[in-house]
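To keep things clear, I will list the structure first and then write my remarks on it.
Omission of a single protein chain aside, the complex is shown with its protein chains in their original locations.
Letters are used for the chains, namely A and B, taken in the order the chains are written, and counting of residues starts over at 1 for each.
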Amino acid sequence: MARFIALRLLHTILILFGVSIVAFGLIHLIPGNPLDILLPPEAPKEVVERLKVEFGFDKPLYIQYLAWLGRVLQGNLGTSVFTGLRVTGELLSALGNTFVLAIPAALLGFSLGTTLGTLAAFNHGRLLDKLFSVIAILGISMPHYWLGIALVIVFAVLYPVLPAAGMGGGGGIPTNWDEARHLILPVITLSMIPMGVIGRIVRSTVLEILSQEFPTALRAKGLRHRRMVWHVLKNAAPPALAVMGLQLGFLLGGSILVETVFNWPGSGQFMNLAIFRRDIPVLQGTVLVLAGFFVIINLLVDILQALIDPRIRR
Amino acid sequence: MADVSTLQPIILPDTSAGAEPRSYWSTVGERLAHDRITLAVGAVLLCVILLAIFAPWAATHDPLQGSVMRRLKPIGTPGFFLGTDETGRDIWSRLVYGGRLSLICGVTPVALATLIGGTLGLVAGIGGRVVNMAIMRVVDVFYAFPSVLLAIAICGVIGAGIGNTILSLMVVFTPPIVRVTESLTAQVKNRDFVEAARASAAPLHAIISHQILPNVLGGMLVYATSLVGIGIILSAGLSFLGLGVTPPNPEWGLMLNALRQAIFVNPIVAALPGVAIVITSLCFNLLSDGLRSAMDIKLPS
Partner (left out) sequence: MNVPPSSDDRGGAAQPLLIVRDLKKHFPAKGSFWSLSRDTVQAVDGVSFSVAKGQTVGVVGESGCGKSTTARLLLHLIEPDAGEVIFDGEGVGAPGGIGVRELRLQMQMVFQDSYSSLNPRATIADIIAFGPRTAKKVPSKQAHDRAGGLLEQVGLQPSLFARRYPHELSGGQRQRINIARALALEPRLLILDEAVSALDKSVEAQILNLLADLRRDLGLTYLFISHDLNVVRHVSDRVVVMYLGRIVEAGDVGGIFRRPSHPYTQALLRAMPSMDPDRRTEASLLTGDPPNPINPPSGCRFRTRCAFAEEVCARVPPALQDIAGGHQVACHMMVPGSGHSRAGTICAGHD
């Protein structure tokens, strides 16, 4: 087990390196000189030259990369070209706001998905199962941002019950009911796709397990229904966990769309602004951090999977 | 052991198989033909595609022509039966033309990614350990990015426009296809008939084209079809953010964004482009599911 963790850790570090290279390389995908993006076109030539040296653009690519990497590892993600503020600070607070959305959405989506998926599998072929299949496939065929708009239309325009946008407060974890109200619509919106995906996976995995012989054997042993369900779920857990890990990544990355709809000041909107302002350091930093989170989450999911299912430890 | 060579049994084919030999694909086709849901879905999809192809005839107005005086007319307005958008353009016509863009942005990246990713996956599956590791580790790095994030980052960097959207989505879709293809190839490679083919001194390219590829294509097709649905949603999402197709093109995601302001005035109209996206994407997802269950034939003993 320890060896497994060590190997996965090594693998993760290598991946993180790759990710950093891609994040760093983004800026060089832009047609044109990176410096032109950072400075207005009328800047005098000496300023351009000076900044070139200061940023290190005159040095070969790999040195630039290493220098950038060095700064990143010290926590310095650069400075925003637009606001002049340090990226790290702003990103972290924006990320915090995203987590306020993503975590409840994940909890809601995963628990709903697992429950519905299990129920559907145990009621295979009956109305409940078919109903669930319809909901699940609608869930994944729908652009979730559209669902957000639809929810806003229904609950904020037609029947004004909930706020249409914003965090309703200073940001961070809601401290009162009004701020919490602002959470409801975005969280529901964001949880739709994970619910659909997890639900389908759980349903198909549980179906597969049920079609094997051992649940019947368990029943024959006289095991109570609830205990058998627990056994089945334990076996269904590994693939479901893997997908949950992936969905967390989706939540982090896909939140940008929901945040745009609801005007939520999270990392998604942060990145959106960076793109439109061509604020490259912010973009690089955000991509790096979000992807990095995703990688680490997947590492944790892998370890969790291996803890539950000894076969995975190889 | 008794000598039974005096017995001369008549060798007949399995009578349950019927008179005509049936290939695997014709069996799949037969199963599909009996799957009513998939047939219905296929019909709807066909309608969508036909509408998109024959847009100039299906549309009632010029999708780019608007008039400030008829802004945001509701559904059922004579002449504009689905209403008008925020600059007075007919929504039905824009939806129909938008179908072209959405289908292109959904299908093209998947097709390209299948070509590139499929080849890479095959190579990774067949090649030795080193080749496999090299390809799969690079794929892992790209997998480390959530797809939405990657699509947005790439488009954010290289700019908007339909070409860039296709490029960006192609990059997003290639790694999963490589993974699926590699996994399928590795499974097929270990089956006995491939070993038998190797034992018959056949050259590698013949083994790949005759033994491996035909057994891998089915799985790839199912996966690719499911990706088209995602592609449509993603490309609409990119346009929604202003990173995909540029205005004034009638792309569904773009329309969704533009009509957001209208939700307070004419909410139903504002939701229409989303309905189009859902229908199309749903059709592709259901089609993929239908294909998968049609291909999952439990072979008789």
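Quick note on the criterion: contacts are C-beta pairs under 8 Å (C-beta built on N, C-alpha and C of every residue); 3 or more make two chains touch, one makes a residue touch a chain.
Given the structure is predicted, the values throughout are model-derived calculations rather than measurements.
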* **Options B:Ala40, B:Ile53, B:Leu115 or B:Ala196, residue touching the unrepresented chain** => B:Ala196
* Structure fact -> Had the left-out chain been drawn, it would touch subunit B at residues 1-5, 7, 9, 11-14, 17, 21-24, 191-193, 195-203, 206-207, 210-211, 214-215, 297, 299-301
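The working rule: only the chains that are shown with their structure count from here on.
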* In whole angstrom, how far does the Cα centroid of subunit A sit from the Cα centroid of subunit B? -> 23
* Hey, which residues of subunit B end up touching subunit A in the complex? -> 137-138, 140-142, 144-150, 152-154, 156-158, 229, 233, 236-237, 240-243, 253, 256, 260, 263-264, 267, 270-271, 273-274, 277-278, 281-282, 285-286, 289
* To do: State the interface residues of subunit A toward subunit B in the complex, per the touch definition above.
  => 11, 14-16, 18-19, 21-22, 26-27, 29-31, 137-138, 140-143, 145-147, 149-150, 152-153, 157-158, 249-250, 252-254, 256-257, 260-261, 271-272, 274-276, 283, 287, 290-291, 294-295, 298
